[in-house]
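Yeah, one chain of the complex is gone here, protein chain that is, but the others are all in their spots.
As written, the chains take the letters A and B, and residue 1 is the first residue of each chain.
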Amino acid sequence: MKKPILWHGLLAAVLVMACASWGLAGDLDAFKGRKGEIRIAGGTAHIPVMKEAAKRIMTLNPDINISVAGGGSGLGIKQVGEGLVDIGNSGRKPTDDEAGKYGLGMYKWAIDGVGVVVNPKNSVKSLTKAQLKDVYAGKIVNWKELGGEDKGINLYTRDESSGTREVFWKKALGKGEISSKALFVQSNGAMKTAIANDPYSIGYVSVGHMDSSVAGVALDGKAPTLENVKSGEYGVARGLYSNTKGEPTGLTQLFINYLMSDEGQALAAAKGFVPVK
Amino acid sequence: MSEKALKWTDRAVVVFAWSSAIILICALFLLIGSLLKNGWQTLGLDLIFGNAPPLDAILLKRRVFGGLFPAIAGTLLLVVLSVSLAVPIGVCAGVYMSEYASAGLRRILGLCFDILAGVPSIVVGLFGFSGAIILHRIFDGFRPCLAVSAASLAILVLPYLVRTTQTSMQGISPGLRITALALGASKMQNIVYVLLPRSMSGILSGIVLAIGRCAEDTAVIMLTGVVATAGVPGSLFGQYEALPFYIYYISSQYTDQAELMTGYGASIILLCVCLALFLIALGVRKGLSHQVFYRI
């Protein structure tokens, strides 16, 4: 393709803007002049960071295509292991089994919590772990029993592929039962939307995704906030991983490097996660 | 039945029929009305191109973020690919069914096409996905992509094309059928120069509706390579975005009101596309034989 002067001008302008808006230049430079596709799938907590990183890279370099899909951590790990995607994200550390079978390269670039959330209109803002366990097991079915309105509790959960579910199930429910009446949503984003729309709902979502549309529920007195995750006070936490098959090469490596760079880490922080560096 | 009872039945049925019609119309208008009411404000160039200048976006000089352009481009490419795959095969198969197949063969093939027409689209998608996995095992670099979706969609619309072609060719009057033959034309010449042109309007209306089917289907593509963020597809073997999938995606995970509004906008655009295709199909063939609308 012939690139007219105007285009170069535009590119320069975008670059200048890019530099101006996130202060630092340089970390994206590695992508200049490269070409190709990066496929990303898996963990849905990662998506906001992935999308923004993809947007920055694709804006800088139109010859690079980056696709971002969800599907959950389990899917991310399997698909990257099978070579169906280049980067498989997971909201939990891949098991030794998974890591060994596929020879995964695992890159933890942020720490995130899993918070219990309810609709902001709900007056229940604090639960004990025992109460939460009963709620999810279907033993407590009315908000009244928790000090709220006399309304049924609508449970929301994720499917088995979800790392968020796994962490929540292990660390918040103590591997307790999840009632079969629970409604399923497919991602952290969908969980937040569902809870924001349903006044009598309860669910769990990546702390990085929490905003004013949902209300965090303190668990045994510990609120699911970024600060508490950072300090280690809030225990339902996990690392966010980007996994590759073997050592990453080419564009995939550049992408992982970018996540680990100052700019990438600042991006993770901006999206509500605790950077690792 | 007594005279009086009959009279009351009469009235009851009339009321029942009228109210059914009114309920149906109201439901449809409520549906479309709520879309338009919530979404009309978002309609505009911003909705499609985000912050990019439209011309730059169309010429692929600038990436569009926050606009529907990549999804529209994906859907457009998808439709063009799958229809150009399906039309030649479907029309040829329809001609064969109408002109050559023996009664027995016609029964068997017809049964196959009917079953194919009835296969739920998610199952066709599953088929495409498993096909892609097999190909991936053979060719390392092969992964679910635009080409897989297009091929799967082609299979989905194939039976419609066969059926519309076959029906419109069989509808040609016997007199017209034999004229060219009597003048010494071969069977092939008769088909190509007489029968096909005569049934063109029927075939075209089938094609137009197949286009609509490819544009609206979500279940097939969600298993075969569509993703939420990909940009305008760079190649046949890349992942892509599409309008119907975008609508599905936004409905469950919009992050703010503005994003939700783009979902409404996308729905209105998709609905308009389908309306336009419907009107074209009607225009192509007045008094459209409506088996083209039957679908499972």
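Keep in mind that, in the parts below, a contact is a pair of C-beta atoms (placed from the backbone, for glycine too) under 8 Å apart; a residue touches a chain by one contact, two chains touch by 3 or more.
The criterion applied here is as follows: contacts and distances are computed from a predicted model.
Chemist: Can you tell which of "Phosphate transport system permease protein", "1,2-phenylacetyl-CoA epoxidase subunit A", "Glycolate oxidase" or "Protein-arginine kinase" UniProt lists for the chain that's not drawn?
Modeler: Its UniProt record gives the name "Phosphate transport system permease protein".
Chemist: One chain is left out of this view; which of B:Thr42, B:Thr167 or B:Gln239 touches it in the full complex?
Modeler: Of these options, the touching residue for the absent chain is B:Thr167.
Chemist: Looking at the full complex, which residue from A:Pro48, A:Gly71, A:Pro248 or A:Gly272 touches the chain that isn't shown here?
Modeler: Final answer for the missing-chain contact: A:Gly71.
Chemist: Tell me which stretches of chain B touch the chain missing from the display.
Modeler: Where chain B meets the chain not shown: residues 6, 9-10, 13-14, 16-21, 23-25, 27-28, 30-31, 34-35, 38, 88-90, 92-93, 95-97, 99-101, 108-127, 129-131, 133, 155, 158-159, 162-163, 166-167, 170, 186-188, 191, 209, 212, 215-216, 218-219, 222-223, 244-245, 247-248, 251-252, 263, 267, 270-271, 274-275, 277-278, 282, 288, 290-291, 293-296.
Chemist: If you put the missing chain back, which residues of chain A would it touch?
Modeler: Chain A touches the chain not shown through residues 70-72, 74-75, 77-78, 82, 151-152, 154, 159-161, 180-186, 194, 197-198, 200-201.
Operating definition for what follows: only the chains that are shown with their structure count from here on.
Chemist: Between chain A and chain B, what distance separates the C-alpha centroids? Give it in angstrom.
Modeler: So the centre of chain A lies 35 Å away from the centre of chain B.
Chemist: Taking the complex as given, what residues does chain B use to touch chain A?
Modeler: Of all residues in chain B, those touching chain A are 56, 60-63, 65, 136, 140, 143-144, 227-231, 233-234, 238-240, 252-255.
Chemist: Considering only the defined contacts, which chain A positions touch chain B in the complex?
Modeler: Residues of chain A touching chain B: 7, 10, 37, 39, 41, 47, 51, 54-55, 58-59, 62, 65-70, 82-85, 185-187, 189-190, 192-194.
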